[in-house]
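Step one of this worksheet: look at the structure below.
All protein chains of the complex are present and in place, except for one that has been dropped.
Think of it as A, B and C in the order they're written, each chain with its own count starting at 1.
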């Protein structure tokens, strides 16, 4: 009598995560999924917004819960009958879509040259414990989950719900990141958004009355990118992570990096030849292992690696100036000035240009006309059509070293001031 | 013109943390304080409440902000004139009160035999960078901050605000832990509570009209202990942390533990003789370093340490049964049954008895009678006087191993069932 | 395709009120139910907590929505199969339980001598439009709804859900009144409370793991009574409402009250002989009609009625002093002093003694022991057993008139001071 039929997990965003299928419970308990507790959802953003210490574990549960609600809505209000296997496919894909993330993922990906989606698929196919659970449905299931995530799939509607404009991934992360950072920017009407969604054959459609709700949701995305995800301070701390990895990689290659912790060593050998990175080595690296390696780098003999590691550990971040035009000529001048100031430009000068479309890459949002036809909402919505791009175009540098650099750094200081005025 | 006079940090609990003193900003930027980003506020609670991944860094900022509000209220509404030095003393003590915490602090403290308060004081006195900032006020300041925190102080009112019944530490953590776990239990009327507080000479007093507000606040504490802090699952994961440390310590002492990571090694040598633990070794250990050490223990040759480390890493926690009476006789029976089942009782049988007073150790809450006298509110409040103790009294064990233990574990299984029925 | 199967109403407490039965929609659209928009949920509380301007209409929708969730939980998690008619009975009873309320209901009831429950039943039986909708289920349905509300019923479990310790009425009003007043006191874990409820044969049972949740919910009730519902200012404004009605009633009886608005006149004739109050006359009186009558009373020739009406209209409320013992002797002294001060004690001296049990009248809360038996949770919970009563025992009076009363009011002022000191 005490036992109720669903398990629940308390959640600050959705109040409860409701697990009604033992299969989902088993997926949650795999070590691949539990590992996400050690990968922060927003990488180094916690150095800008101190509250944002949450992990991909909590987000993945939230994406699952959102999918559960979408599926329930489709079934209750539109007579959608996906069948049991397809329903589990939707839930599993939502739950597992982020398992391929590495430490400070978006920060590190440019160094490894590998995107997390690839690792998600590989783990689905090859990681023994996870695969065993998935195979209990049937031996095509793991492949179908991978397909729903990548888009090479017979279930295009499910793929849209994972990575389309109206996907459960974004719905959860906007609300979750807004809550944990403490900003109101990511708020939107989740329940209403779900209510205006209609299951099409291959795409999500939106009821005519849902126009405003979709606009609000797209704007929540726009504001979160502009105010949180692409915050200049975070772009700089992400850069710092890359500079550390690149410096350590170089030193290791040259054989001068001593006492590399085993988990780092396995992972860094994979950096040299990504194809050779084993599943164990990949899973062995996470935010905790990364952070725990920093004190060692700080004490390494290399002054640059030592300095960079200390910066991340103790939050002594790079400063930055906006740059209007980053031409080869400008780059040459910058490198020269850094060298003259006694600062290695490879480790200390970092130009970053990130730019995203305010409207989410212009993928269509299909709006029902109420009469059986669909139009792309972008063609109707003046607001969405005009969402501006959000760009960061800045040169990062160690402000303290530049400041204390004396005469040698004088021309660098002058250059930074002039760049700033143009930027 | 762009520069405003106060810095603000966005915070999900208080909206903004307001920093108006450059001195406070410098304290925040010390490595001792930044380290708190790597110590979780609620130890292993995130294994029970997945949202509770926040750090002592965020809580310490929140305690500071609460103190700032209390001081402002005292000054505005009661003409309190602490003077600049005392005002900074209050703020600094609130900010720094938790710097002495180690990894999964409350979990590990019983093993190290050292309480975090002692380390807080030692760091205030001896850690060079922090001390330099504090000495900029004057060379008695560090000692005065320590005194306010420990209570051996000429500023008893400030000490009450740090660790009394109505202290800024508890005010922040109840609200913060409630938000991050997602439960409503810790909610109380913070602004109203501050408003009913009166600065006495050596103690915090409460206005007569504040009775209910104090009761609600004390109940928030009661519910958070009962529902979150002493959750049986968390008590069990804390126990697991201790079992790992104890096993690793024993193996290291016997010289059979290989490849101990340097930061662990320094810290564990301190476990042998706490007095010898250096500041560097203490600061070197945090949650990240602890977690990053687990894969190594998992791969160590010792099957017990390997199993325990894997349990924490992949959340394969102990189960438990309530125990009515834990007598030497019961203990003997339990140990025998574990041995018979092939399970080392030192590592696998864990009896835990935690008990706290529902009313916060009966310290008085001074209520003004409106006519210049004070009474202890506990003598008036039927509700507070009767807040029951909250106790956990359970035997923890690896449910899976007991289940799969075959005939050898039969009598252990029987014993656990009988204990459970009595408990 | 545009049409989804459920209607929703946006709600600040539950986010959405979900209406899936056309029958419920028809009940909402009756004029009896729509009238609740003109009856405030908290009577004159808005004069104390300015935000509390919400109506019984919103609360009734919220009680319905809570019942919908409870029923869904019982059906999903406990295999409860009430059948369609019983399900509608539960929903209709929750929706309609408050239709019998009059203006400033709890304030006025002592004057009319009629409780709202009686009127609810009468409307269910006799109001033509409402009855027609109910009869569409079957001709016993109206009577069954009445029975569920009063308790003389074959559906005791449903009655418990309407007016037991764990009822949907209280669940909604605690959260709603907390939101609109702006206090945190009424917050509790609604979804969790519903989850721990088990459908018994004639009573609601609670799972063993729900102990804390029930305690928190009972305390939310305790705090809301102590801080909001029995706020001395509100008790005083409620008294003022009664004084106005009593004075107007007396003047009308004496034939000196001119230009009585028709809706007031019909209603007041009912006050003389409650049995004669027609349904139309009852429904014709609401908060708006009551308030719209005040300017007329203010301009009436009677100085007392004029003064009282102006006090309510412009919020010039009575003051009060606590009274330790209200004996016939004290009453005599008070009346004499009022007369001497030139103030009619019938209209200007108001002693009020309200007292409620902190635990909700000691009705049992049935806690499952997990083994098929139930115990009364009050016998287990130290906290609930000791919830103190909440009492208001005060003498109300027009502070301004007493103050400006010159020598004649001197002894009254003295008496009030002495009462206050004893109280």
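Rule of thumb we're sticking to: a residue touches a chain if its C-beta (ideal position, glycine included) is under 8 Å from a C-beta of that chain, and two chains touch if they have at least 3 such contacts.
Since this is a predicted model, take the numbers as computed values, not measurements.
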Seminar exercise, completed: Missing chain -> touching shown chains A, B, C
Exercise. With respect to the chain omitted from the figure, which of A:15, A:187, A:233 or A:376 is a touching residue?
Worked result: A:187
For this session: Using the definition of touch stated at the top, determine which of C:6, C:53, C:379 or C:422 touches the missing chain.
Result: C:53
Exercise. Of B:115, B:195 or B:413, which one is in contact with the hidden chain?
Worked result: B:195
Exercise. Which one touches the absent chain: C:7, C:20, C:37 or C:362?
Worked result: C:37
Problem set entry | Selected residue (touches chain absent from view) among C:75, C:137, C:289 or C:401 | C:289
Problem set entry | Contact set of chain A toward the excluded chain (per top definition) | 183-185, 187-189, 212, 215-216, 219, 223, 226-227, 382-383, 385-388
Exercise. Which residues does chain C use to touch the chain missing from this display?
Worked result: 9-13, 15, 29, 31, 34, 37-38, 46, 49-51, 53-55, 57-58, 61, 179-183, 259, 261-263, 284, 287-289, 291-293, 295-296, 313-316
Exercise. List the chain B residues touching the unshown chain?
Worked result: 1-2, 4-6, 8, 15-16, 76-78, 191, 195, 198, 207-209, 368, 370, 372
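One rule holds for everything that comes next: only the chains that are shown with their structure count from here on.
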For this session: Report the topology of the inter-chain touch graph, choosing from line, ring, star, complete and other.
Result: complete
For this session: For the copies chain A and chain B, give the interface type as same if over half of its residue numbers appear on both sides, and as different if under half do.
Result: same
For this session: Based on C-beta pairs in contact, work out which chain pair has the most and send it over.
Result: A-B
Problem set entry | Separation of chain B from chain C, taking each centre as the mean of its C-alpha atoms, in whole Å | 44
Problem set entry | Geometric centre distance via CA averages, chain C-chain A, whole Å | 51
Problem set entry | Rounded Å distance between chain A and chain B, as computed from the means of their C-alpha atoms | 31
For this session: Find every residue in chain A that makes contact with two or more other chains and list them.
Result: 15
